[in-house]
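Removed: one protein chain of the complex. Kept in place: all other protein chains.
The chains carry the letters A and B, assigned in the order they are written, with residues numbered from 1 in each.
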Amino acid sequence: MTESVPLTWEEVARVYGRKIYNFAYRLTGNSDDAADLVQEVLLRVRRGLASYQPGSFEGWLWRITRNAFLDDVRRRNRRPTTPLPDEVDRWSLASAPAADTEYSRISIGDDVQKALLELPYEFREAVVLCDIVGLSYEEIARAVAVPVGTVRSRIHRGRRLLRESLT
Amino acid sequence: MRRLAAFVTALVLLPASTAFATELDELLEESREASYSAEQVITCSTPDGVHDAVIELSQSSGELHVGAPVAPGVELAAGSGGWTLVREGAVVSSANVEGTGDVPEPRYSVDDGADTEYLGRDAVRYEMAGDGVVRAELVFDAEIGALLRVVTFNGDGSVYCERRFITFDPEAPPPGDEETTEVVRSAEGGVDSDLPDTLAGFERLDVYEDDAGFVFAYYSDGFFSFAVFQIPSLLSIDTGSPVTLADRVYTRSFSPGQVTFAWETRSGGMAMVGDLPPDMHEEVLAGLPAPQDPGLFRRLWRSLFG
Partner (left out) sequence: MTHLGEMISAYLDGELSRPEIEQLLIHLDGCGRCAADMQDAQIVRSAVRSLPLLELPAGLVPEAETELVSLHRNRGFLVGAAAAVVALVIAIAAIVTPSAATVSLEELNSRYGARASLDPAFGPAKVVVPDLAQLLE
């Protein structure tokens, strides 16, 4: 399948902005953080486009997105750079759950979002890239820099954990 | 997709349980060995109203064949652990189990019996009682032992069901078709269960699990019986209406001679199916896992897939 690569960052913003926003939102549950991420990614794309080597544009884009996301998380927590992803887990990327919410009245979408936020980071990221962003395992593997087998395993385990939290 | 298990050439005739714990058992055993054909009316007074049916019965060699005059083409064959329902030659549902042969503690006994007459034949009438309450009247044919009439009672003496023959022909019915019978579901016994060993005067005799993941336990008190199902999927039975018993809400439906309760728990659907009179229902249900909110996951299921 041939891709026509967006050549300007405005085009990137137009075509991918919403996906980037949703990627961040589903990972964090926080719309402000998600908005910040969109800005940051677009900035990096703008800077990087000049030196972009034609290849898989989306793979490149999502790698940028993911790295920007994690950089942002690290910065917020004011910690020195540490290896992913265990550290990221403990940083509790989820926003605080709404207090005093009657669980039975929350819409199903909110419950799924809450369950997503309970997943360990690497599983959550894999599930979001697959089911929200719509990447193939190969593309996720490139974005996240792990083998395809690892992607498959993380997605499966992530879904199993979701199954349990949703019971 | 149902996996087809082995074919059997006819329902295998297993020797019936010969543990005559009581005279009642002996009478019932003899009744099972009779050969006859008959029309039976079943009338039950339930909290939902009256449910009745007319069926054609023929029995020989421990097998019952049932036809329904209101539903031509529908036939049921049951006996020796098998149950096959056919509609116009196609199997609608079928199951096969092996019992363990356990017999519950005798709960009921019969009196000495009184000579009577029924449908122009000599008959003997017994009262079956247990726990100080008369639970059934049984009228057996004096000549071949067939059970011509059965009345079952609630604890307060009101009638629950009456099953009576309105025509009766003690000639051996013509042999059934010896065609092959597909056994669609075969259940294995000896399965572990969390369900209670005894419940409201009933004893758990067998637990089965089949390849569809249905687990069911069979309870009997020596006369009445019920099965408790645990099903790993959504339980959606569209007949029935909500009823509150033992401070819990169930979906209940009655059919002639039988009640079905259905409810959901966190681990799946449950059902109780049996011929026990209504005054026993609450105590039985109270001893079984309570209905629970099936949880978000199952609600998700419904909302995604209707």
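Note that in this section a residue touches a chain if its C-beta (ideal position, glycine included) is under 8 Å from a C-beta of that chain, and two chains touch if they have at least 3 such contacts.
Every value quoted in this text rests on a predicted model; they were computed, and no experiment measured them.
Novice: Can you say which of B:57, B:124, B:195 or B:284 touches the chain missing from this structure?
Specialist: B:57
Novice: Using the definition of touch stated at the top, determine which of A:27, A:68 or A:116 touches the missing chain.
Specialist: Answer from the full complex: A:116 touches the omitted chain.
Novice: Taking the entire complex into account, which one of B:214, B:250 or B:263 touches the absent chain?
Specialist: B:214
Novice: So that we can see where the missing chain sits, which residues of subunit A does it touch?
Specialist: Residue positions of subunit A that touch the missing chain: 1, 10, 13-19, 21-22, 25-26, 31, 35, 38-39, 42, 58, 108-109, 112-113, 116, 127-128, 130-137, 152-153, 155-157, 159-160, 162-163, 166.
Novice: Provide the residue numbers of subunit B that touch the chain removed from this figure.
Specialist: The missing chain touches subunit B at positions 1, 3, 14, 16-17, 25, 28-29, 31-32, 38, 40, 42, 53, 55, 57, 59, 64, 66, 68, 70-71, 74, 76, 78-85, 87, 92-99, 103, 136, 138, 146-148, 150, 163, 165, 185, 187, 206, 208, 210-214, 216, 218, 220, 222-223, 225-227, 229, 231-237, 239, 253, 255-258, 260, 269, 271, 273-275, 297, 300-301, 304-306.
FYI, only the chains that are shown with their structure count from here on.
Novice: Using Cα averages as centroids, what's the distance between subunit A and subunit B in whole Å?
Specialist: 56
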